[in-house]
Structures are given as C-alpha cells and as structure tokens.
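Of the protein chains in this complex, one is absent; all others appear in place.
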Amino acid sequence: MRTRGGGLRTLRRDYQLWIMIAPAIAAVLIFNYIPMYGIQLSFRDFDFSKGLTGGEWRGLDYFRQFIDSYLFSDLMRNTFLISLATIIVGFPAPIILALILNQIRRKRMKTLMQTTVYLPHFISIIVLVGMMNVLMSPETGVIGYMMKGLGLGHINLIASTNTFIPVYVLSDIWQHCGWNSIIYLAALSTVDPQLYDSAKIDGASRWQLIRNVDIPALIPTILILFILSMGNILSTGFEKIFLMQNSLNLPVSEVISTYVYKIGIISNQFSYASAIGLFNTVINFVFLFAMNAISKKMSNTSLY
Amino acid sequence: MALKGLTGKELAFHIVLYALCAVIFLIIVYPLYFIIIASFSDSTLVSTGKVLLFPKGSSLFGYKEIFQDSRVWIGYRNTLFYTVFGTFVNMLFTMPAAYVLSRKEFKARRPIMFLFVITMFFNGGLIPTYLLMKDLHLTNTFWVFILPFCVNIFFLIIARTFFETALPAELHEAAVMDGCSHFMYFAKVALPLSKALISVIGLYYLVGHWNDFFTGLIYIRDNNLQPLQIVLRDILLSNQVFQNGAGTGGGAASGGYAQRYADQIKYGVIIVSSLPILMLYPFLQKYFEKGVMIGSVKG
Partner (left out) sequence: MRKKVVSFISVLLAATTMMSACSNSGGNNGNGNTNTGSSPTANSSTGTDSGKKVKLTAIMTKHPLTKPLKEMEWLQQVEDKAGVEIEWQEITADWDQKKGTMLASGDVPDLFIGPNVITDADFAQFQGLFQDLSGMLDQAPNVTAMFEAKPETKKIAEQSDGKIFGLPKYQRYWPSTASRMYINQKWLDNLSLSMPTTWDELYDVLVAFKEKDANGNGDPNDEIPMDWPGGIGGYFNAAYLLSGTGMTLTDGSPQGYFVEDGKVKNFLVDERYKTMVTFLNKLNKAGLINPEVFTHDYTKYQSVARGEGDMAKVGFTFGWVASDRFGEQLAPQYTSMSPIKATPDSAVSWSYDYNSLNYGINQIVMSAKSKNKEAVMRFINELYAPDMGMQVLFGSLGPNIKDNGDGSYSVLPPADTKMDPGTWKWTSTMADNGAFYIPDTLQLTLGKDMQEVLEQSKPIDAIQIDVDNDVFPGFLKYSSADNSTMGLNNTNVMNLANTNFAKWVTKGGIESDWDSYVKESEKAGLKQNLEIMQKYYDEYKKQ
C-alpha cells in the first residue's frame, strides 16, 4: 500500500470522513486557535497604546514575579491539596453511585433516585454556599444540631482549617456526583443483557456480576475521564472557594484562582494574570501528558 | 416483587442496597427541600436557623418579585432559543467529528485529536477572543451564544470513546460488505445505536447553554438579548444588600424592606431557573435503560 500518492488515495478513500470532521476542525481553528496569539501577553507588558502584542518583551519576568511572590508556596500547596482531595474522593463517587443505581430493579424507584441525585447540579454556587452557611452554623444549623446530638462537640465546620477541605470536597460530591454518574449510567446501558444471563446461569452472585461485567464495561470511560481530571490538577473552581473563604480558613483556602482575582480587581494586571494562567496551564498539561502516556502504555487507552 | 423467594445472600444484598439508597436519597433531598421552604419563608428566620422542616412567615414575595420583572420572560424566551438551537448546532458539529475520530482507519485522527486536546488547556485569553468576536460581528447578536466553541472537546472525547467501545467492529465490517458508505453507516447504524450517548451529550450541552451567563455578561449589550441567567443574577444581586457597605451604597438603602425577603428571592431564583430543565430528565432517562442498544440491533 505504501506507494506514491498513498496520501492522496487515503484522502479519496476517506473523503467522507474528512467532510464529517471539517466543520469541527474549522470551528476549533477559528475560535480556539486564532485568539492564541494572546498568549504572548504573558511575556510582554500590556501597553494599550501599542496594541495587545505591542508591549515591551519581558521574557519570563512575570513568571518569576509569581514564583518569587510572597504567597507562592502557600498557594501551590493549597491548590494541590484541594484538587488532589477532589480527585481522590470525588472521582470514584459517581462510579460507585452509578453501580448502585444500576442495581435497582424496581423501575419507579430507579427513576425517582436517578432524578433526585441529579437535581443538586443545578443549584448555583451563591445559593449553595449560602445554604451551607445556614445549615452548618454551629449555633443554629441542622448539621450543627446533629453534631451536638451525636456528641461531636461544637465545631464550626466552615471556619476550621481542618474541616475546610472535607467540607469543600463533600459538598462538591453532593452537588455533582449524580450528574457525573449519568455518563457511567449511559456506558452501563450498553452492556449486553445476554452477558448477565449467561453469568447468572454460571451461578455468579450479584457482587460477581458487578465485578466481572459492570466494571469492565466502565473501564474505558473511567480511564479517559481520569486522564482528563489529571489535567485539572491546578484548576480548582474559583467561585465556590472564594465564597467559602473567611479569615479563619484563609490559611488553607487561598488558592491560585482566588489570588489572581484579588490582585486583578485592584488594578488591571493583564500580563501578570495571564502569566499565572499560563503557568497553571503548563503544569496541568504536563500532568495530563504524563497520565496519558502511562495509560497508553498500560492499557492502550489514550486521548490522542 | 416479594423478597420471600430470595436466598439469604440475595436478601442481604437487597437490604444493603435499599438502605444505601435511602441514605443517599435523604442526604440529597433534605437540602433541596430546604431550598423550597426557604423560598417561601421570611429570610430573617431562615438565616437564624428557625426554618428547618416547615416554612415560616411564609409569603410569595420572592416569586412575585421575580415574575414581576418583565425581563424574566424575555430571558426565558432567549435562553430557550439559545439552548435548543445551540444544542442542535453542537450536536451537528460534535457527533460526526466524534465518529470520524473513532475510526481506526482514519490516519489523521491522532494529530487532529492532539490539536483538539491542546485547546482544552491553552487559550489566548479573553481579550483576543473578544476582539475576534467583534471582528466577526458576533458581539451583541444571538450568534455569539451558538457558534463559538460549538465543539466541546471534553464531550467530543466522551462521544469518541463511546463510539470506539460500544459499536462492535463486526458491525462496520458487515456494513462495508453491503457497500455501506461512512455517511450511511453513521446515519443509519451508528446514530440509532447511540441513543444513550446522544441523550447524555445532548443533556450536557443543553445544561451548558442553560446555565451560561458569561457569554451574556461579556458579549451582549442589548438587554433584549440577555439570557435568563443574567436577568436572574441581576435580580439576585439587587437583593444582596452587602454590596458597597452602607451609606455609600446598598446597606442603608435597602433597609428592612428588601432585607427581609432577600433570601426568598435567592432561593426562588434557583427554582425558577432550573425547573424547566429538571423536567427534561425523566424523558431522557429511558434511553439509559439497560440493553437499549443491543435490543435495537436485533430488532
């Protein structure tokens, strides 16, 4: 097949495929790639009168400014810890939930459960945090009452440096677990019922069915989503953390995104904010790249 | 379905399963219930923890305030259009591309995928993007909600993975034998077999459009084009008294009147904004039922 004009031949063979993907490529090129010249801003001064890319070249100055900045190590540590906790606890949760929901045989109950678990996804963050403040108030909140009832004492969950990350992660799971499980439920729906039947005839227990039929069906999706989640290692959400911050939990709750916001609103630090953003991106990308390589080697699953 | 006929092991499994479901259900439902009762209650009582199980000092002030605002209706109309049309365009761009990228014989798939994945991380920033939209004359038109970023790479990857794993290779071989082209195969075989996937991706896109307020915030100046989320955000903020501190801003201004009902509006807004999309899920859910796909292959 390796003749000259092979490229042309595959092009002729695949022309329908090219037609199908052309709109997506065009959209990505136009809306994602054309503005990319803006990345230069991380290496230049922002000089309005000379245009976006006309400012003086500063090389890595802004990156150095960030790395040398007073809060750098705290920010990195907090950001890493929060997103690691989110991945470790938050990633398996929707998988487990999907497996549980998938076990329910009664149709009514299944519909009710599925519809319920996905509702919290639609609550806006302002309301979520407002509600957390009310419910977790040590004096007047339901959770405060319950903790007193259980003899857990008088802990202010929203104020302690020890409880900030658990509260953040668990509320995140509460909000998005059901929503994220949808994708796994869809994957489970592709399992051939014959597989169950034949396994049952072999005398497999419910637990064995889950382990040997359901989980393998989820593996490709799990791997891909896990690789992608590693690519978010430095991207914690901004709004929720910002709203949850108070002066007592600040030592663990100041993260890169909230810091950028705080320096940004005081004056338009376009170049500096852009450099911090790029710094984030590069680290995220390195993690994704590494994770993808590992996955490719071990299971032949890969993003690209 | 009686539990009598079950073996001991099965019975234990059921008990654990239902107990687990009950716990999950309660944990999720209580806060949702709280939002509903809070949207009817006096917000001073809400924030001092007096409202736990039943609404107190109830009134419909919050809802009245929300629906009084004519912008809400315009917002609903706009958002409905952006969501339906936008999702349609999304699917039109994403699904064929995902199918193509799932074909192993498509040589360019790796470089193209890499090109796409890059954009999940690197972007030029808001200002160059804004300038681009302005040059394309998309700013302050409804197109800005539809066209830009009509391919979400994350969803594209999910769809591609689904096509790769859920469509048996034999199916395609058989189809090719019958002289089936890619167009035909995609439209007649791949899509009908992927109802679960289409529902999921469609739902994801739909909700993305529904909740999007950033586009309206940055690119839209005309109030008649603003989506619901922007309108509701405005209403929400107009009742947050802490904005500027008293004297210079809201504090002294809003006084007791707005204060009492601030949270009613806050919680009411959530219900108003998400109810329509919540009602959608049960309709899509049937596509997640087990064996939908295989059944249709045979049928």
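Each chain carries a letter (A and B) given by its place in the written order, and its residues are counted from 1.
Note that in this section a contact is a pair of C-beta atoms (placed from the backbone, for glycine too) under 8 Å apart; a residue touches a chain by one contact, two chains touch by 3 or more.
Owing to the predicted nature of the structure, the values given are computational and were not obtained by experimental measurement.
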Displayed chains contacting the withheld chain: A, B
Those residues of chain A which, in the complete complex, touch the missing chain: 46, 48-49, 52, 69-71, 130, 133-134, 137-139, 156, 158-159, 246-248, 250-251, 254, 259, 262-270, 272
Sites on chain B contacted by the missing partner chain, in the whole complex: 43-44, 47-48, 77-78, 80-81, 84-85, 88, 126-127, 130-131, 134, 139-142, 217-218, 221-225, 233-235, 237-243, 245-259, 262-263
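Quick note on the criterion: only the chains that are shown with their structure count from here on.
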Chain A and chain B, separation of their C-alpha mean positions in angstrom: 15
Contacting residues of chain A [partner chain B, same complex]: 10, 14, 16-18, 20-21, 23-25, 27-28, 30-39, 41, 52, 97, 100, 102-106, 109, 111-124, 126-127, 130-131, 134-135, 137, 139-142, 144, 174, 178, 182-183, 185-194, 205-207, 220-221, 224-225, 228, 231, 270, 274, 277-278, 281, 284-285, 288, 303-304
Residues of chain B defined as touching chain A within the complex: 1, 9-10, 13, 17, 20-21, 24-25, 27-32, 34-35, 38, 46-50, 52, 92-94, 96-97, 99-101, 103, 105-107, 110, 112-117, 119-125, 127-129, 131-132, 147-151, 153-154, 156-158, 161-162, 164-166, 181-183, 186, 196-197, 199-200, 203, 207, 211, 236, 263, 266-267, 269-270, 273-274, 277-278, 281-282, 285, 287-294
